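Working notes, beginning with the structure itself.
And now, subunit A:
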Amino acid sequence: MKFRTGLFVLASCFVSVSLARAQDAQLAAAAKKEGKVVWYTSLAIPSSTAISHYFQNKYKGIEVEVHRNGSQRVLQRFMQEAAAGLKNGDIVHTSDAGHFELLKDKGMLLKFMPQAVAAFPDGFKDKAGFYYGMRATLSVIAHNPKIVAEKDAPQTWKDLLNPKWSGKMVTAHPGYSGIIMTHVLALVNVYGWDYFRDLAKNKLHIVQSANDPAGVVASGERPVGVNGAEYFYYKTLKQGNPIKIIYPKEGVPLVVSPVAIAKDAPHPNAAKLFTEFIFSKESQQLLADKEGLYTGHPEVTYPADKPKLKDLKLLPADADELEKRNAEIKKRFTEFFGA
Partner candidate 1 sequence: MAIVSIRGLTKKFTGAAAVDDLDLEIGDGEFVSLLGPSGCGKTTTLRLLAGFLQPDAGEICVGGGVISSASHVVPPERRNMSMIFQSYAVWPHMTVAQNVAYGLKFKKLDKRQIDAKVAKLLGVVHLLELKDRYSSELSGGQQQRVALARALVVEPQILLMDEPLSNLDANLREEMRFEIRRLHEEFGITTIYVTHDQAEAMATSDRIAVLNRGRMVQAGRPAEIFDHPRTRFVAEFVGKANILAGRFDGENRMQIDGRLAVRVTRNPDQELTSGEASLCLRPHHIVLTADQSEAEALARQDYNLFSGVIQRRIYFGESADYTVDLAPHPFSLRVVGAPSRLYDRGQRIFALAHPEHCVVISND
Partner candidate 2 sequence: MPASQTGTINRISQTGWSAVRFNDPTFPVWIGAALLLVFLMVLPLGAIFRASLWDETGLTFNRYLEVFTNQQFLKAIWNTLIISTSVGVLAVIIGALLAWLVTRTDLPWKKPIRALVMASFVTPPFLGAFAWTLLAGPNAGALNKFYRAVTGSEEALFNIFTMPGLIFVMALYSFPFVFSMIANVCELISSDLEDAAEILGANKWRTAWTVTLPLALPALIGGFILAFLHSLSLFGAPAILGLPAGLHTITTQIWTLFQYPPRLDMAAAFSVPLLLATMVLIVAQKKILGRKGYSTVGGKGGQKRLIGLGWGRIPVLLLVFGILSLSVFLPYWILLKAALSKAWALPLTWDNFTLHNLSFTFFEYGDTQRAIYNTFKLGLITATIGTLLATLIAYITNRNLFRGARYLSFFALAPLVIPGIVLAVGLFIAYTRPPLLLYGTIWILFVAFLTKEMPIGFSQAESTFKSIHPELEDASRIIGANRLTTLKDVTAPLARSGLIAAWSFFFIGVIRELSAAILLFAPQSKVVSVVIFDLKEEGQIGVIAVLGILLLVVSFAVIVSVQRLAGRDVVATRG
């Protein structure tokens, strides 16, 4: 009896796997017919270019057209085109979870669940099934150890308010970056707006992208970054630049970057195929190995010199809250920092 059940289970596994494989092949064929997928993304240029090359190598004949910009700009672009009735983008990917609540509410997303996502933690899944977290990173403090010695470096968010850092720090902008938008919301929830009012007194250098502070800090232009994408700091460090990352003990904002397919995607099959691809173990491991990112995939392993997420105090962000307070955050940040 058991043997027969076992055989049956084995057979059905075999069948379902072949079925899955057949479905995959069908999808791949349909995608090849479409010929390309258009990806609006906020993932850093080297990383997004690398992903697109991996995909293109695996699925020959399907071009990935990468349009990379800051999260807020990506949304602006997508909304502008929709308002004009233009259907250009297949896949939207930013680091501001609030965007996806907005897009979902407007009915602009396609309900699609990639196979691999079933095993992901809840923080990486939209309950309604419209979007999923492709990657995650943290917003952290960083400093240039050649200019600011480790023992002198700021260790907490509050340390950054010390006047001795005046003129020596750089911040990115929530008006451009989803990571920073999430970071600001997280800290406002813990410390209130007064924190940023006081921070601004230290005359910070303002850049736009969450990836820019890495270059600024490494070049020594400003030796301390008060925020920034951890994955990019990490990559810059690995390239041999002078960077030291600080993970404040009071809490580190966790930024999960969702990805979704546009409802009116001009290349829906290619979009689905690409989505399946980026959530596959292979691709997610690539993100962890080469790009310094965290993922939701339970089987992915991370470099030894990166802290484990479970060892850190994380400050998660709520997608709804991000959507509702988006305008407020931009406005007040600009108020304090001038631009």
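Candidates were picked such that all candidates are chains of the complex that A comes from, given by their letters.
Heads up, the rule we're going with is that contacts are C-beta pairs under 8 Å (C-beta built on N, C-alpha and C of every residue); 3 or more make two chains touch, one makes a residue touch a chain; residues count from 1.
The shown structure was predicted, so the numbers you read here are calculated from the model rather than taken from an experiment.
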Which single candidate from 1 or 2 touches subunit A in this complex?
2
Which subunit A residues qualify as touching candidate 2 in the complex?
38, 40, 44-45, 49, 52-53, 65-70, 72-73, 75-77, 79-81, 83-86, 88-89, 167, 175-176, 205-209, 211-212, 214-216, 218-223, 241, 327, 334-335, 337-339
